[in-house]
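All protein chains but one are shown at their positions in the complex.
On to chain A.
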Amino acid sequence: MGKSNLEMKTSTITTKNKEDHSSLKGTLYFVLFVGSFILVSWFAVFFLYLSRI
């Protein structure tokens, strides 16, 4: 009885932890930021180019 209780407890804790641990939300925002930075700087120079031809 006691044993299975304990098991249950640890297993819920680990699932909870796991969900939090495996989140890559920060990485998602990071790559979105890198992508937009590339696009913005590329278009900035592209418009400079257009303004000079």
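We take it that a contact is a pair of C-beta atoms (placed from the backbone, for glycine too) under 8 Å apart; a residue touches a chain by one contact, two chains touch by 3 or more; residues count from 1.
As a convention for this text, contacts and distances are computed from a predicted model.
Chemist: Look at the options "Coenzyme Q-binding protein COQ10 START domain-containing protein", "B(O/a)3-type cytochrome-c oxidase subunit 1", "Fe-S cluster assembly ATPase SufC" or "Ni/Fe-hydrogenase 2 integral membrane subunit HybB" and return the one that UniProt uses as the protein name of the missing chain.
Modeler: Of "Coenzyme Q-binding protein COQ10 START domain-containing protein", "B(O/a)3-type cytochrome-c oxidase subunit 1", "Fe-S cluster assembly ATPase SufC" or "Ni/Fe-hydrogenase 2 integral membrane subunit HybB", the absent chain's UniProt record names it "B(O/a)3-type cytochrome-c oxidase subunit 1".
Chemist: Taking the full complex into account, what residues of chain A touch the chain not shown?
Modeler: 18, 20-27, 29-31, 34, 37-38, 41-42, 45-46, 48-49, 52
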